[in-house]
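One protein chain omitted, others in place.
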């Protein structure tokens, strides 16, 4: 397939490379051109504009946030304006439900097909084609582009015919991760103030009922107070919690733990922790219990 | 070893049976005598009083709550009064940190050894000798009674020389389970109001980042609204959250998610849900979002 | 002074009438023209467009929400486009801090003066010229238009040279009112479940430490479960809490009670209470405690 790929960050670079390995023709665009050059060495055709990346059948976007996706989609020379009728936009970024709705409507008006396909997994999983793809859109479209998903992930979950549902599932996943961070932070503050070693405590948890990667990864970061460098920055975590709350507001679903997480992230940001790993909110309970603040 | 065992409920019956299978001499006591008879058929010596169960080297208690443990421990003919000097009391019940402290002091005064050894695992794990034991007490005592732990569990974690630390770890584990229930309840209320199937959603979670038993078990109960019969009743969950909060208060550790869980459990209890499974608090978010209340 | 007045709702009608009574020349505009006619009988000149209301020295806007203010301000034939250079826009609506910032910048670009002057008080106070005006803007501008404030209110508080500060103070006031509603709702749920009469309880509160109008008014509505007709609808309360949280987010100030209020309002809205008085969130605690939901 002829695929345009826009956004060659930590995640996108690996995804685009895997599309190349699967034999697709990839035209790649990134705002900073050095990343394009790196991918060109693996066989990609470099694009100097968004429009150029829209010349094939499919264009995939993997960008940092709503603003970036909105820009490449709705600009005068953006995807809406450039993609041929019948072409497909696959949006893999973690964006708001509201923006996904706007994109769905605009692409329909332009005669395009539109699919939301955010992914679960960190950069290493992206590089290893081990992502989990959460896809939503018209069944026929999803069927037609399934080779794209096969190339980048280990499994694809189709959740709805409405693209925005996939975005919501992705956001809810980040909400659940943040909930784990906060609850671990509280539990560790409690047992460690009673003299129990945090690493041994975590070993108990993950050997018994909580043997999931999310507990091992984030529990370890909290136990070791290891918040730099950030795998996922607190300001991005704050953004995703805000988007979850916005989705909850639109659907009239109160989310008390998400509300609590919002206040935690704001506390972290207000005290200089925007660039710490988002697991640093897990250190705030210990601080409230009389310990040092995470960035002090 | 000559072991007394007090409390033959769903958990205790399996634990005592496994002590017998490992070749220990077990004298068993239970308030209702029919459970004693059942164990006697497997080789246990029936005891007609707490005092009779205290005639050996070790007495293990596995009871429902603080009141029951307090009664068998401190009654005029209870364990404190009946156990020989140098004997060991192994307390496996999920009890408050404060009661554990009182027991530690009283046993020391009486010349007894005292160990807290609560367990993680459900009745099936107790029957299969697959429990996880969280033990705390003097190192020599723990060493001496390790055959008891080997007989009932698959692994023993020693967390402290102070017995109460093991009780705190156990309580914190139940707090973390309740946190998972609440966060899953919120996430499911959100995505299902957007039209995503709850079972498919759970499949995504448990196939990716949240592949721990606690997500599978409780997520399934919430998705299927299957709150009867209770595996662990809401009123017991409410009690454990209260004990966690009490421990946090004594240690001056604020626990905002535990506070939220407290209010959830009270809402459930006040609306007739005391005997539902504790996962029913995971249905309150959907109710707040306009759905039916769990016990309606 | 020659004053345009845009927005003749319950509040605006009284304010405009008082400007007339004070001798000002008022040109009035409202989307539905019947309200304009009513004011014309009191001496106002009717305007058939926003532009026509912008022909004098000052234009006052008193509209329901951000969308309405944004429309009359930024439309092609709106205030920005129509007001003469040197003219002053007095924005008295309860709007977001973000919109106030945008208006400040746009008016500066257009050579206009801009003042935010939201008011505290209900329609009766507006009719009686008894409003409290919270004003912010350049000192000289505020000085120049002080006759406007004198005509509509009993007292003017100047809080900042930045207009948005006045909007924030107004929003924070509504947050404080909602906090009173929620805390009274909790306290009344508690004492009434113990058999204390809610009206007698309120009498104790307001006779002693809580003798402010906000306790009398809202406590009475909660005690009598009198949520219709709405003096201020729940959906407007929900909106203002959202705007407070948005302001807190922009300033990185966590607001845990506001977060809690947000969830309360969403619960009320999701259960059919959008048009009830906002004091109906004060009935949710009693519902959680086993009583009926406010709109059942």
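Letters A, B and C mark the chains in the order given here, with residues in each chain numbered from 1 onward.
Operating definition for what follows: a residue touches a chain if its C-beta (ideal position, glycine included) is under 8 Å from a C-beta of that chain, and two chains touch if they have at least 3 such contacts.
Note that the coordinates shown come from a computational prediction; the quantities given were computed from them, not determined experimentally.
Shown chains touched by the missing chain in the whole complex: A, B, C. Shown as candidates are C:26, C:103 or C:177; the residue that touches the absent chain is C:177. Summary of contacts with the chain left out: across B:255, B:276 or B:289, the touching residue is B:255. Among A:57, A:162, A:249 or A:288, the one in contact with the hidden chain is A:288.
Which of C:65, C:146, C:160 or C:275 touches the hidden chain is settled by the complete complex: it is C:160. In the full complex, chain C touches the hidden chain at residues 97, 120-121, 132, 134, 155, 157, 159-160, 162, 164-165, 168-169, 172-173, 175-177, 179-180, 182-184, 186-187, 189-191, 193-197, 200-201, 203-205, 207-215, 244, 247-248, 251-258, 260, 285, 288-290.
Where chain B meets the omitted chain, the residues involved are 242, 245, 248-249, 252-256, 259-260, 262-264, 266-267, 269-270.
Mapped onto chain A, contacts with the missing chain fall at residues 263, 266-267, 270-272, 288-290.
As a convention for this text, only the chains that are shown with their structure count from here on.
Looking at chain B and chain C, the chains in contact with each of them are A.
Two copies of one chain, chain A and chain C, touch each other, and the residues they use overlap strongly: the shared fraction of interface numbers exceeds half. Bringing chain A onto chain B by least-squares fit of CA atoms involves turning it by 180°, to the nearest 5.
If you average the Cα atoms of chain B and of chain C, the two centres end up 53 Å apart. Here the CA centre of chain A is 38 Å from the CA centre of chain B.
Averaged C-alpha coordinates put the centre of chain A at 39 Å from the centre of chain C. Annotation for chain C: residues 263, 266-267, 270 touch two or more other chains.
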